[in-house]
Structure formats: C-alpha cells, structure tokens
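Shown here: the complex without one of its protein chains, the others still in place.
Entry: chain A
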C-alpha cells in the first residue's frame, strides 16, 4: 500500500511538471533583457509615440525618401486624364516584364487570374465576383489607367500603393498590357535590348526619377508601411 502511494506521488509530480507547458504563453527566458531591447523595434508599442504606436504615417507636408508624389487626383477626372496621357516611364525590357510577372502573380492573379481574364482563384470560388477581363471593351484600359487604378484603387478594388513601390507598379503595368494584348489576340511587343533601354532612360523626359535602385530596401519598405491608410501596432509580450 505504501509503495502505491509513492507511485501515485511520482505520477502527480510529473504531471505537474508537464502541465506547466502552456502554448498560449511564452517560455521562460534566460536574461530577458536580451530579448526586449532598449531601442525601438518595428511595430513596437512605446509611450513616446502618439497612440503608443511605432508604425506611423509621415508628418503632414513631408515626402518620405524615395517616394515621389503622384500628380493625378483620385477622381473620375483624374482617372480620365491619367488614362489619356500617362505613359510608362520604364523601358519595356525582358527583366522588367519578368519582374512584373512575378509581382502580378503575387498581387493581382488571385482575382484577375493568371491570364488576366478575371478568373482568379477568388473569382472561381465565388468569393469576389464581377472581375472584368483586361480586354473589356467598355473599360478599354491603357498604361495610364492601369497605374492610376493600382495607385488609388477603383470601386471594390483597393489601393496597392502600400504593397508595391513605384517601380514595381510600372513593372506590373508592362505585364498587364502584355496580358491585354494576349487576350485581344494581338502580337507580343518586342522587348528592348540593353543598349536601347539605356537610350530610353536618357532620352525620355522622365520627371519620375525612379529612385528605388539607389535606395536601400529597408528604407523603401518602411516608407510603404508608413504610407498605409491604417497601421497596426504590435503588442510586445
């Protein structure tokens, strides 16, 4: 009988030790000050900021580094103007189109479909409906209108200015125009060679200095995050 009590005791102790593990809480930390830094971390919660939120919009009237202002309004007039006169400042090279395709697959294909026919996964699963094909005659999209819509969004489509930078949007634009030509059964454009692309860069009057290449990636993304409409903050545990 005595040994029975002992066995029960040992089982109870081991059960207690095991039950300390709780997946909802963090584990013990050795020297926790190595985990919680003195410096401010991305998405942290600090009292020094307004609303304790580290992720912030740029101060009003300032422009983040690498972020060029966009001169067309978010209105029907702005849309018509961009559609008529805005042109892609990036040379149509193979690299740019491939980059654009990769980005298109991430951001656009989920609704617009890999072919641009408006039959992406979400449309097929009837989650989001009424996505037009790029060759829709009533819309007759152009380079400028595609960029305008990516920048501001239109109707139920949201803005993608927070997830992509200027160069990336123009790369996607090249690929979208390719898809449109494909849907309409037109021949594919000939991509420029490297020399031609260099000439394109120097000859075209681009006010849009695409600063992305000089800018570090880190800086680019923090600006993008800061430029989003609503930002979220992270609770440090």
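Here is the rule we go by: a contact is a pair of C-beta atoms (placed from the backbone, for glycine too) under 8 Å apart; a residue touches a chain by one contact, two chains touch by 3 or more; residues count from 1.
Definition applied: contacts and distances are computed from a predicted model.
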| item | value |
| --- | --- |
| Chain not displayed: protein name in its UniProt record ("Cytochrome c2", "RsbT co-antagonist protein RsbR", "Xylose transport system permease protein XylH" or "Formylmethanofuran dehydrogenase subunit C") | "Cytochrome c2" |
| Residue of A:82, A:97 or A:131 in touch with the missing chain, whole complex considered | A:131 |
| Residues of chain A in contact with the chain not shown | 23-30, 34-35, 37, 39, 42-43, 45, 51, 53, 55, 76, 105-107, 110, 118, 121-122, 125-132, 137-139, 153, 155-160, 162-165, 217-218, 220-222, 224-225, 228-237 |
